[in-house]
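As you look at this complex, bear in mind that one protein chain is not there, while each of the others sits in place.
When the chains are written out, they are named A, B, C, D, E, F and G in that same order, and each has its own residue count from 1.
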Amino acid sequence: MNRERLLALLSAVQRGETGLEQAVEQLARLPFVDVPGARVDTHRALRAGLPEVVFAPGKSAAQIVDIVRTLRSAEQDVLVTRVEDELAARVSEALGAGDCDPLARTLWFGPAEVAVQGKGTIAVVSAGTADAPVAAEAARVARCFGNKVDMLVDVGVAGLHRLLASSDTLRTARILIVVAGMEGALPSVVGGLVDKPVIGVPSSVGYGASFGGLTALLGMLTSCASNVTVVNIDNGFGAAYVATLINRL
Amino acid sequence: MNRERLLALLSAVQRGETGLEQAVEQLARLPFVDVPGARVDTHRALRAGLPEVVFAPGKSAAQIVDIVRTLRSAEQDVLVTRVEDELAARVSEALGAGDCDPLARTLWFGPAEVAVQGKGTIAVVSAGTADAPVAAEAARVARCFGNKVDMLVDVGVAGLHRLLASSDTLRTARILIVVAGMEGALPSVVGGLVDKPVIGVPSSVGYGASFGGLTALLGMLTSCASNVTVVNIDNGFGAAYVATLINRL
Amino acid sequence: MNRERLLALLSAVQRGETGLEQAVEQLARLPFVDVPGARVDTHRALRAGLPEVVFAPGKSAAQIVDIVRTLRSAEQDVLVTRVEDELAARVSEALGAGDCDPLARTLWFGPAEVAVQGKGTIAVVSAGTADAPVAAEAARVARCFGNKVDMLVDVGVAGLHRLLASSDTLRTARILIVVAGMEGALPSVVGGLVDKPVIGVPSSVGYGASFGGLTALLGMLTSCASNVTVVNIDNGFGAAYVATLINRL
Amino acid sequence: MNRERLLALLSAVQRGETGLEQAVEQLARLPFVDVPGARVDTHRALRAGLPEVVFAPGKSAAQIVDIVRTLRSAEQDVLVTRVEDELAARVSEALGAGDCDPLARTLWFGPAEVAVQGKGTIAVVSAGTADAPVAAEAARVARCFGNKVDMLVDVGVAGLHRLLASSDTLRTARILIVVAGMEGALPSVVGGLVDKPVIGVPSSVGYGASFGGLTALLGMLTSCASNVTVVNIDNGFGAAYVATLINRL
Amino acid sequence: MNRERLLALLSAVQRGETGLEQAVEQLARLPFVDVPGARVDTHRALRAGLPEVVFAPGKSAAQIVDIVRTLRSAEQDVLVTRVEDELAARVSEALGAGDCDPLARTLWFGPAEVAVQGKGTIAVVSAGTADAPVAAEAARVARCFGNKVDMLVDVGVAGLHRLLASSDTLRTARILIVVAGMEGALPSVVGGLVDKPVIGVPSSVGYGASFGGLTALLGMLTSCASNVTVVNIDNGFGAAYVATLINRL
Amino acid sequence: MNRERLLALLSAVQRGETGLEQAVEQLARLPFVDVPGARVDTHRALRAGLPEVVFAPGKSAAQIVDIVRTLRSAEQDVLVTRVEDELAARVSEALGAGDCDPLARTLWFGPAEVAVQGKGTIAVVSAGTADAPVAAEAARVARCFGNKVDMLVDVGVAGLHRLLASSDTLRTARILIVVAGMEGALPSVVGGLVDKPVIGVPSSVGYGASFGGLTALLGMLTSCASNVTVVNIDNGFGAAYVATLINRL
Amino acid sequence: MNRERLLALLSAVQRGETGLEQAVEQLARLPFVDVPGARVDTHRALRAGLPEVVFAPGKSAAQIVDIVRTLRSAEQDVLVTRVEDELAARVSEALGAGDCDPLARTLWFGPAEVAVQGKGTIAVVSAGTADAPVAAEAARVARCFGNKVDMLVDVGVAGLHRLLASSDTLRTARILIVVAGMEGALPSVVGGLVDKPVIGVPSSVGYGASFGGLTALLGMLTSCASNVTVVNIDNGFGAAYVATLINRL
Partner (left out) sequence: MNRERLLALLSAVQRGETGLEQAVEQLARLPFVDVPGARVDTHRALRAGLPEVVFAPGKSAAQIVDIVRTLRSAEQDVLVTRVEDELAARVSEALGAGDCDPLARTLWFGPAEVAVQGKGTIAVVSAGTADAPVAAEAARVARCFGNKVDMLVDVGVAGLHRLLASSDTLRTARILIVVAGMEGALPSVVGGLVDKPVIGVPSSVGYGASFGGLTALLGMLTSCASNVTVVNIDNGFGAAYVATLINRL
């Protein structure tokens, strides 16, 4: 179901041609009956003209192929996230399409260049090479959602000169997504350098007292910079989603 | 140091009349040398024309009086947060001024009506009566920071009819701050009803398995609504700070 | 009590020589030498006319075959739970029988339609597609235990319209089992919509701050709806067991 | 608002005399506008003819007096829970009424003998003398909610003979509430002796590795008895609420 | 180095023929130089005439073969613990000897019947079939250490009749080792039935809120029976070691 | 069993009309109506000729006086534990008796010198001055339970020379109770020096990462010495109880 | 016992005039018999010519007076740590001496200027005003231990310009002690700016997800700067102690 069809339905409601109950029925049952794996946020995404997002873990290649085919036949763009290489290959092959980004672990079915709708640039900043997949996911999602993105990698707090050398990039961004594992200190430092909202994404990178990202998560939540909010561990998608909403304000 | 003086200094820098080093010196040392308890975020706040914020816990009445007096003599508005009734009374008395909000635990030194600078409305939504202080703090801070605020209280997830009855308020907000203790489910439900960024504030309200807000915090971090980001437990101030930044974009 | 004595007892019952009450007494007090893998709850289950339940994890195909064969030869219905596909296939093949439900991970040896003994309907409600196996287990167990079951899937709290559209189903249920992972908020919302007992089942679905179901568990325990009680993470079986007992009251 | 008025309103809705929207308005706004501290569950409680319950912690004597007075003037019975002795005394004095139960920490405004509506008996079982307040709260709430209650105290698992000596009481109960601190093993043992639903209430009694009731809570959640569900630590009220719902089935 | 050689060395020390330093050197360096994987407790074990114990995890078959061969050539009995089937098979084959107990995961090099030196019987009691490996390890170690052992399996607290039926076995034991997973309540119940020391062994059996044995561990530490002490999760060996020391008093 | 029957039974014993075995049987099977605050372990304690133990926390002076008076009139010795100075003073005064040990926080009603029944000496070893109350409780309880006790204080692992200087005391003990806070390493070191059972008691002494004794508790549970078992944090009483049972073997 | 007396004793040992046993006796028993509250580290401290340190918590004014008097009469300098204002006042008054530092919560009995023995400067760096007490304790202890100290306060990571403005101070230090609460990120940033060992001291400053310093502690342990080691929460003393040892190398 694409945006046009949705608008048609809704204006039928406004004109009184379609009852409220009936509209709800259609919204709740139409294409989605066939695509049980599509995200819960589907309806809101649709309203904003965003592509569908399919979260791959726990789904078989066959299930993903099914979902994507259904959505594509409804002229909907689709982004598959958290899709490992082999699974991505099998899905692409079956569909004869799909732009795979192995670092970001995404598979994209849509235009090579997504039209920019966000008002400013989203900066995606990450601390170490190991945080790269989460940062790449955030960047990829943000681009597919119609944002201009600047990436800044390997600018950990223990080597401030790199970060400071990029302060222009930081300051020109309208929203910043900052990914860090280990002690998760980067959002605090970046937050202190800018006047814009910073979304911290703790990554599960690390060992021992990192406890799978818990330390980074707690560190970001207790950040001494007041402009930092936080999403779940490794949730590059969520950060990009919120950043998109803010960037359209 | 008010905004005017800051602008004067900075344009002197732009015109080359004041060197960079010198400017940093002035910024770092000027009034602040005398007010060690002022927030770390001071400089950014200043740039945005925001009032100073003083975090009361751990400070004596004498220290707070000192800080406020210094800032007021520099024509700066000041908001004291987390200030208990008795302390607020002593500070107000000593200064012969100050607008105390006992529920929000704030003390305000500035205009009765702060000029609105935010582009839209910030909705502050809370689940139960026990969350009221945190919600009140968020609302008060947001208003002192120049935002229009809508409050929606006592709309917990176990009584959906109230929340749904207010869906207009939710949908007209540009940003939403949602405060909840116990299981912290309200941001997920609100997040599902709107297309705007939602900032979840876990409150320490509850007993037993609430673990002082930890359960609400974890619940918000794992929200199934993608438009939710989270701040620290009871951090109404931080939520309002970020919402202000977003509302000025 | 060895197998022979068990068979003797059961056939005496069949011939009417031993009364039901009397047999139950004997079964409840003497030991069960031959089927070491049968559940601890065996005796009570027997007294209530419930099928035997065998918990598969940690048991080999040979052990399960043995247990099932013994019980079947005593004309007892048997339900194997938490049985993975391959294991289920091997057991079925060895016994030349068994109705496998791959989603619920159960293997059933009994009538295709179990006679309904529960007084009302048990609703099994789940939040996301990923919670499906736990919900399916609960539903399957409830049906094998003689209950009428209504299932409601994919009704997460971030998409309230679906849940509200099913409020009739919710309200006609006599007991509700609500499965949710992530923040585990669904039992609170459902609990607010009905006057009946709600059994919350946290699922281990999620990542990062989900901590394997701990967040959902804590969320359900601190539910602001007073009609919610909770069982262990992923314990669809236990929820169905208790719901069965309530449904026979 | 008493039950009669509620029924009047609802039948007006059924007859079409009052619109749905209008009814919701009345339900959401009527007396409750004036009693912000009344429980979220109010509406459901009303429908079932249950008294109002006011959770005292965080409320001043004046606030409680206010709520109770409003509800009483609407001919509603009221139960205040978690009310410490001194507070109870002040509220009683102000209202010139109120039946205080110091062990249960409740204050009751209603008939001395509540008419029994539950179909069977609820047994409230507790392990040690220190669990007495939680058990007493459960018993008191259950009685105020119209149930017949049997209490069994000081029957800890380390002294089985007492528990076994009371097995008749256990077996005649329709639902059992079992309170225990420390290792929280009592629900497992009781659960093994009966065929009825058991609601475990972990108490915060203990020291060291009890961790304020966490150990008892985890112990009950992992009970090897399948008929046990669990509520929050010290939540005697919640256990009684659910038991009441079950007892009316 | 066997006990005889050790006694010879020590009496040489007593007669002044061997200096203290020299004796320490011999004790610290002799065969043990070659067997780095032998337990730290070696010397104390030797003094008590106990067999050597080799903890298998982290050791290769070659390393274990080496250690066992060295010790056997010194006429020392050896017990290998936590040895998985395949590894046990490879070690046995290489040495052409070894009595493997697959349930207990042990490999024994010593007399088929170890001479009894303990003064009484050690009872090893376990709750469920899943605890069997830990209980079997405790029993096997206790027998190899020269104790008479009574085993009582599948006597969980949710089926008290079995446990009570065995109360004679419980009461005749001089020391009791009680193994339980899940809520770990069995030591409390057993502790209440006997006047003897009970050693609780939490097992890692369970799922969800069992947290790998943590719940059982905490439950045993907070036991309401005063005669219970506790060892690490799954530490059947340690329980048998301490029970042996007590049984020789 | 009411007080009268208890007195009758005990005086029959005194007159020799009822044998000890027979009386113990009666005591173990019948209920104890009048002294609700006496420990759960009462019956077993009685059988072993141990004094009654009353755990003071949560009891008023009046309740304790009541319990002690009842037990004393039945010629039973009584030990009150965890009794703070002021409470102890009030109880002593009311009863005109009682030997108070302020460090151990005990109050003793019995002979000044308890007859020794334990076969050997119990050593009570503690790490720092801050552990003294827990060690003193263990020592006091052990003496009241008829054991010879050796105390060794201030022998922490960071000052080994003191501990080694006392190795004779360690080696002559039949059982050792070792109390330590902070990292809780003392039981491991002591355990390595002796061949006897060591009961580790973690104390809640410490700050920061001590987490109220949790670190010491975990440290003792993972001790590399195999002869260490553990009781709850600060549970000097429990350690002495078990040591007494072992010392009578 | 001062250093001179200690040297006299030890050289008597070297000359064979005092036996080893005898020397140990003297070391273990002499003044220390009378001062049970002096630190465990006494002997090592003495060897290094450091003053005695008395940890005040849990000690009465009388006990502290006693310890200090004994040590002073033995010509020993004494530093009392963690001593609250009122207690410090009472001790000072009783002894008619003592230099109290209220911020550092120390009480010093020794020369106003301690002779410098450390080879370089120890920098004590702290993030916020709330960390001041811990930083002050570290600085005070370091000075009393004969080190030159540079303090740098209020240089949190969210305001990098202040920290960078002080990089000379950072770079000239031989060892750095860095105190931070909340997310504890400062040691990582400082560690990245210097080539010297950095000792991180997590402070318990903060609220909510700070968990009493746990978050700062975990953050420092997972620091991405390799030159950071960590001590316990709020352990300013320990950091200064280790820094002193390093500074004397």
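Criterion: a contact is a pair of C-beta atoms (placed from the backbone, for glycine too) under 8 Å apart; a residue touches a chain by one contact, two chains touch by 3 or more.
Computed from a predicted model, the values in this text were never measured in an experiment.
Participant: Wait, the hidden chain, what does it touch out of the ones we have here?
Facilitator: Every shown chain touched by the left-out chain: A, E, F, G.
Participant: With the missing chain put back, one of G:A56, G:V134, G:A185 or G:V231 would touch it. Which one?
Facilitator: Residue touching the absent chain, from the options given: G:V231.
Participant: So one chain is hidden, and I want to know which residue out of E:L50, E:I233 or E:I246 touches that hidden chain in the complete assembly.
Facilitator: Residue touching the chain left out of view: E:I233.
Participant: List every residue of subunit G that touches the chain not included in the displayed model.
Facilitator: Considering the whole complex, subunit G reaches the absent chain at 39-41, 44, 47-48, 119-120, 174-175, 192, 194-197, 199, 217, 221-222, 224-232, 237-239, 241-242, 245-246, 249.
Participant: Could you list which residues of subunit F touch the chain missing from the display?
Facilitator: Looking at subunit F, the ones touching the missing chain are residues 127-128, 156-160, 164, 182-185, 188-189, 191-193, 206, 208-211, 214-216, 218-225.
Participant: Considering the entire assembly, which residues of subunit E contact the chain that has been omitted?
Facilitator: 24-25, 27-28, 36-37, 40-41, 43, 57-58, 202, 204, 212-214, 217, 232-235
The criterion applied here is as follows: only the chains that are shown with their structure count from here on.
Participant: Can you give the shortest number of steps from subunit D to subunit G, where adjacent chains in the path must touch?
Facilitator: 2
Participant: Measuring centre to centre with CA averages, how many angstrom lie between subunit A and subunit D?
Facilitator: 45
Participant: How far is the middle of subunit C from the middle of subunit E, if each middle is the mean of its Cα atoms, in Å?
Facilitator: Centres of subunit C and subunit E (C-alpha means) sit 38 Å apart.
Participant: For subunit F, give me the residues that contact two or more of the other chains.
Facilitator: If we look for residues of subunit F contacting two or more partner chains, we find 40-41, 217, 232.
Participant: What pattern do the touching chains form: line, ring, star, complete or other?
Facilitator: other
Participant: What's the complete list of touching chain pairs for this entry?
Facilitator: Those chain pairs which touch are A-B, A-C, A-G, B-C, B-D, B-G, C-D, C-E, D-E, D-F, E-F, F-G.
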